[in-house]
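Inspection log for the structure reproduced underneath, given as structure tokens.
One chain of protein is taken out of this complex; the other chains stay put.
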Amino acid sequence: MGGRDATLVLLDENGIRCDGRKVDEPRRIMIKAGGLKNADGSAYIEFGDNKILVGVFGPRDVHPKHMSNTDTGILRVRYHMEPFSVTERKNPAPSRREIEISKVIKEALEPAVMLEKFPRTAVDVYIEVLQADGGTRCAALSAASVALADAGIPMRDMVAACAAGKAADTIILDVNNEEDQAGQADMPIGYMPSLEKITLLQLDGVLTPAEYKKCVETGIHGCKIVYELQKKALTDKYFGNGEK
Amino acid sequence: MGGRDATLVLLDENGIRCDGRKVDEPRRIMIKAGGLKNADGSAYIEFGDNKILVGVFGPRDVHPKHMSNTDTGILRVRYHMEPFSVTERKNPAPSRREIEISKVIKEALEPAVMLEKFPRTAVDVYIEVLQADGGTRCAALSAASVALADAGIPMRDMVAACAAGKAADTIILDVNNEEDQAGQADMPIGYMPSLEKITLLQLDGVLTPAEYKKCVETGIHGCKIVYELQKKALTDKYFGNGEK
Amino acid sequence: MGGRDATLVLLDENGIRCDGRKVDEPRRIMIKAGGLKNADGSAYIEFGDNKILVGVFGPRDVHPKHMSNTDTGILRVRYHMEPFSVTERKNPAPSRREIEISKVIKEALEPAVMLEKFPRTAVDVYIEVLQADGGTRCAALSAASVALADAGIPMRDMVAACAAGKAADTIILDVNNEEDQAGQADMPIGYMPSLEKITLLQLDGVLTPAEYKKCVETGIHGCKIVYELQKKALTDKYFGNGEK
Amino acid sequence: MASTSVIDELKKSQILELLEQGKRVDGRTLDEPRKLIIEINAIPKANGSARVRLGDTEVICGVKIQPDRPFPDMGDKGIFICTAELLPFSHPSVETGPPGPDVIELARVVDRGIRESHMIDLTQLVIQKNKSVVGVFADNVVVDYDGNLFDACAYAATAAILTAKTPKWEMKDDVPTLVEGGESHVPTTTIPVSVTMGKIGNYIVVDPNGDEWASMDARITITTDSNGNICALQKGGNGGFTFDEVIKCGELSVKVGSKVREMLKQAKERGQ
Amino acid sequence: MASTSVIDELKKSQILELLEQGKRVDGRTLDEPRKLIIEINAIPKANGSARVRLGDTEVICGVKIQPDRPFPDMGDKGIFICTAELLPFSHPSVETGPPGPDVIELARVVDRGIRESHMIDLTQLVIQKNKSVVGVFADNVVVDYDGNLFDACAYAATAAILTAKTPKWEMKDDVPTLVEGGESHVPTTTIPVSVTMGKIGNYIVVDPNGDEWASMDARITITTDSNGNICALQKGGNGGFTFDEVIKCGELSVKVGSKVREMLKQAKERGQ
Partner (left out) sequence: MASTSVIDELKKSQILELLEQGKRVDGRTLDEPRKLIIEINAIPKANGSARVRLGDTEVICGVKIQPDRPFPDMGDKGIFICTAELLPFSHPSVETGPPGPDVIELARVVDRGIRESHMIDLTQLVIQKNKSVVGVFADNVVVDYDGNLFDACAYAATAAILTAKTPKWEMKDDVPTLVEGGESHVPTTTIPVSVTMGKIGNYIVVDPNGDEWASMDARITITTDSNGNICALQKGGNGGFTFDEVIKCGELSVKVGSKVREMLKQAKERGQ
């Protein structure tokens, strides 16, 4: 949690947040399945002001060979931010933060992907953050699930993701950039709604044990909202826009 | 084109340039075939104050193997400047400029080299700029052709190279360092005189379409001068200095 | 040799050095064989305020394969300093100094190790300097010999190491950090006492030919002291502490 | 994307056969670029941005503008840097990691086309001479590859610059400090247009698509400015051009370039 | 250390079988961490240091304290950086070279556990606002590996910080200059304790050893502060947790953490 801006009111007397949302209301979310021409599967997500593209290749051969596994397929994930995606221009080389988030997202997707069906091959998930606004890892994970499904990779469940957090001593859903900078805690959650499994969970910031429980509950609530939008995105692509 | 030095007269009233040359006159050029003891072929060129050594190895095995091509030989070119070759000491690591020039010279040589005669092998051309004075890529390309011939690599033609350009609103041959810094355009040209093919062509600076045409003609004229010196260098080495 | 501290008396009128030692007296030395749980062999040395851990793996397979040798085993040595081992925090990436010392120690150990008995394999010696106090390479080399023996690698002899040097116009044994900074010469020596071969020898600083001879003699004297402590460390581990 | 396979050889024969009849694989005439779509302000948080589709090639350029130290001996000029990156999903053959020679050349050619045209008036981007200047960073990312990245990146960067707004800074206590409400357009003097042509057999085609790119013997990228002058050029590929071809390519670059320039002008107007 | 072999599969079956009987391979109960030994001041020349043994896992942390420039926009705060490295003799599978994702995650999780607890009062580490601040660098090196590096590194770094002495600097001629005799303890506000739990089958085990680490489906590292609040968390591994498991792990981290905190307090007192 960074320094606090004294003039920013994170939550007003009516329980309305700095961007007009209620405490349990996510930002505007738009998910689109497909879109990229060369990738085997792809998705685009706008999550608040986050704009993220995900492309998937695979299952395909692994180079170098010794990285492949004779018993199962492997999942490789790269999370990467464009130089222009953040306020201060980002150096194009991958940062330690990007390497860690790549790993966390990979481990959040692995329980959902039936890699055992494709021994010796790799599935590559490439995440590109075009514009960042707090909560990129959840938005990226949600889009990556849709892109994997769009690529026809067999999956046990979708992984939907949303953050919960704490600001103005209140547990809130989907922490935005201001709330992350000035707030008290941020807890990104990735969740498989059908299998009821949490596959991504992180926390920065201080919570009492009671707040901790409420925060996980709130985040899972958000994941379920995202899950519906993921299903809609895939339905829209494969069955047209008739169903809403 | 860099900043202009107000006091430098690039072309005087008699059509004489800042270093005493006429508009269509190249700098002093000296080319020597051979010289290196360990390389399969080599050449040394002095082109104005440029001093460049080129060594060639090959055809030889390719490591790692997967970089080789079963249908043809491959050409690899490295253009590199010594730390002491330029005014401000150069960092020894290859710069983006050196990587680009390596590629441009490689593509300028490829049409001349009969690589198809040596499948699965590589020909390596190593260019080392000992002293730089504007126009290094043309001097390097000209010397590389001689070094390839010296190594006995079968060639369709020599590639001769020279720049043309514009300074004081006049099209001139063989732009020197001052003219490059203070001038209006620089156009390096690589040319196969027998096959009448342009294999290297770049331009930095503004030319009208008419000037553009004149510039290409002027550059080709320079290449033909270089071509004679390339032939002389090889003749001198293989048939003695009798022929002048 | 660095700048001199005018107030530091390197040698007083009684021939006593700044840390209370006589001219031919080494610092306190403690060597322990074993200690690491995962390494095949290990040793720990305290040499003055130097604290160094060495772990050995091997003989083991070489990756990548092309680095192995069908005629003999290979020895690989890494000398590395922890960021907190020196006064100014050290960058974790290996410095050119560390790469050179790794090579010098490797070449000092090679004459002692019967690598020819293990073709196609590698023996890896990993040296980690936890705290540095002048003379790390000698301390590291002495500990590495013990770690190799502890790993059961067949050896022709131990390599014992100690520096000699010059301070206050006098040849002294085992140069400490202050004497290295303010002194006149430092000569690290690695020596196989049974085979009477010098396998590490370096010198920084000015010596007359006569001083040079005395310095080598003094250093060998120190190596013999270290040799006894190396033997004791191995005896203590394998035959208990009864022998002293 | 440069490797040659049996399929590439077959495609090349087919492309050549069609060219002999004056036709191209996608139905274009030889001097006709693909459909160009320029979407501006695609990344609202950047200072300027554009998303460009040239046929099935797609590029996003984001422009970031921020104070920087001037280059030595260039203390009276702002900084312009243009980069290019192939996103790993833009083609199955793209590898992550440091850029190879192809991508380095791409970035440098796009950079020079804009730089040599003097498009941006760098003399207006000085905060304090020799101390602090304004840096304009135009970063291109390739989203989808179908040949001719040179022009797609050049158009994206040019459109992003033309529509970018630069904040204003003043020195306060030796630190460049943002001046509220000081935003203005990046000062520009001309609109450079890059036109890339491929040589396949003895035919010159404008804006080669992916299949043509894999089949061509050589290529040439020529940038012209608003006056119809030629300001930058790069030959590439392992073949050569005749003198006549080089002159013809110059003429084509002026002709095709003037049409593309109209589209960039319209994009600029949409950005007012 | 993450590859799966036939032996690993056998070990995993054995571990699971025991867990079904409420037992662990090394005889511990499920919520019992291994024996923890904290040796302080192991590297006397560092400003602070600790050598920690957690079962057969061993870590040394050295703290160096030195003046540094503040981060942009953080001119009123000192710097804290925590790193981690696996020494090549800590396990046969460790490779030298730049750190991989596993080690980068390890270092960042240990760093965040300490940072998010606000353990170090960084506002007290300013030499001159915006110009010069005190940097606290806690570098962990893993000497021997037997699972659960997260907690071993966290305890080593915490003990090293708790017992570190910081010199004092003042600005003289724009240069931070050492003040003789100005040494004091690093200002701390709380003692963060990290507790890592592994999920093997449907069992949650505290402080997994090397064999358990290789067998587990997922892991969670939770850091609590002296108030018993949760201040940092990281899930890892290619499995998932149920809601109930996540809550249970939170409770375990408070309970186990409070015992470990007592040992860290004792280490701190030994360092007075």
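Before moving on, here are some points about what is shown:
Order of writing sets the labels: A, B, C, D and E. Residues in every chain begin at 1.
The criterion applied here is as follows: a contact is a pair of C-beta atoms (placed from the backbone, for glycine too) under 8 Å apart; a residue touches a chain by one contact, two chains touch by 3 or more.
Keep in mind it's a predicted model, so treat the numbers as computed, not measured.
Across the whole complex, the hidden chain's contacts among the shown chains comprise B, C.
Within the full complex, the residue among C:25, C:49 or C:107 touching the omitted chain is C:107. Check B:124, B:157, B:174 or B:211 against the missing chain and you find that the one touching it is B:124.
Touching the chain that is not shown, out of B:89, B:117, B:156 or B:224: B:89 (per the contact rule at the top). When the missing chain is restored to the complex, the residue among C:11, C:36, C:187 or C:234 that touches it is C:187. Within the complete assembly, residues 1, 3, 71, 96-97, 99-100, 102-104, 107, 110-111, 187, 192, 195-209, 212-213, 216-217, 220 of chain C touch the chain that is not shown. Although one chain is hidden here, its contacts on chain B can still be listed: residues 36-39, 42, 49, 51, 53-57, 60, 78, 82-85, 87-89, 92, 124, 126, 128, 130-131, 133.
The rule is short, and it goes like this: only the chains that are shown with their structure count from here on.
Note on connectivity: the fewest chain-to-chain touch steps from chain C to chain E number 1. Least step count on the touch graph, chain A to chain B: 2. The pair A-D is the one among A-D, B-D or A-E whose contacts match those of C-E for more than half of the residue pairs. One copy, chain D, sits rotated relative to the other, chain E; on C-alpha atoms the angle is 120 degrees to the nearest 5.
Chain centres here are Cα means. That of chain C falls 58 Å from that of chain D.
The distance from the centre of chain A to the centre of chain D, with each centre set as the mean of the Cα atoms, comes to 32 Å. With touch defined as above, chain B holds no residue shared between interfaces to two or more other chains. Interchain contacts link the chains end to end along an open line, per the touch definition above. Pairs of chains meeting the touch criterion: A-D, A-E, B-D, C-E.
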